[in-house]
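Excerpt of the complex: some chains, original placement.
Going in written order, the chains are labelled A and B, and every chain counts its residues from 1.
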Amino acid sequence: MRRVYVLCTGGTIEKAYSEQTGSVQNLDSKIDRYLRALRLPDLDVQTWRLMNKDSLEMTGDDRRTVLDAVRERLREPAPMVITHGTDTMVETGMELKNELPDLAVPIILTGAMTPLGFEGSDGLQNLTESLLAARILGPGVYVVMHNQVFPIEHARKDREKARFVWK
Amino acid sequence: MRRVYVLCTGGTIEKAYSEQTGSVQNLDSKIDRYLRALRLPDLDVQTWRLMNKDSLEMTGDDRRTVLDAVRERLREPAPMVITHGTDTMVETGMELKNELPDLAVPIILTGAMTPLGFEGSDGLQNLTESLLAARILGPGVYVVMHNQVFPIEHARKDREKARFVWK
């Protein structure tokens, strides 16, 4: 069995529709349920929920929580997937890259433009791609979504196109 | 072929997720697409889009538009299904009942607590039920949702339970 860590921080990928308020919010964890829909026979997926926030609301403290959690996992190194809101995904990723200069595993940041379980969602595609990227890619920090792989320093969100582009 | 009119006014059942704003809104018509997912071999479904509004924003003018559209259809009478936001569904239905005392067909109001195409949506269930109710029920104005059939004067939305109850 190969291990992979999945660290969940919230973002659109985990948003849910609230019947009481009629709006989408970060309520419960969805990642685990969708991971179970994938066939991962030789993968030991260890999921950790760090927070469940819209990434526009993430603070410096929140990013330190993510960094600490990654450092903690690196004591028994294995590839990592971090689910994250797309708006500040690059900011978090750059901090990881800068603070972890001797990284020996790939860290994949991913998320979604439409929440998991909503018609037309890209969430399961991005999770699937990120888990495969975690297996194949070499050490470094990346954004993986929509069949694209960006070294973190080359990723920029294009809000209008609802996707990442090279910078 | 049996005819049924489907009049669409908006409401949660037709809301969609906007990737640009990260919120759910009444954007496009969804009803037709979901009707095509049903097997209705002897049904001549005639769909009319009247408006696409959150029912909390419906005005007296909007309700007159609905009433006029129903009257227009009644020149060639056939059962009707009206998709509508749940918050003021009873208000619209009571106006139809009061203004149309000699109704010879059933008029079914329906909607959803979670939009069509969102995980856990009750939209397709309610559409399916309403089309069957339109075939079976006698003349009158009804709310049909969640396997329940309410004559309009006995329907009350229980917001906390996210469903209609008898009054």
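Everything below uses one rule, namely that a residue touches a chain if its C-beta (ideal position, glycine included) is under 8 Å from a C-beta of that chain, and two chains touch if they have at least 3 such contacts.
Keep in mind that this is a model prediction, so the values were computed, not measured.
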item: Size of the entire homomeric complex in copies, 2 being in place; value: 4
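Definition applied: only the chains that are shown with their structure count from here on.
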item: Complex interface listing, subunit B residues touching subunit A; value: 12, 17, 19-20, 22-24, 54, 113-120, 159-160, 162
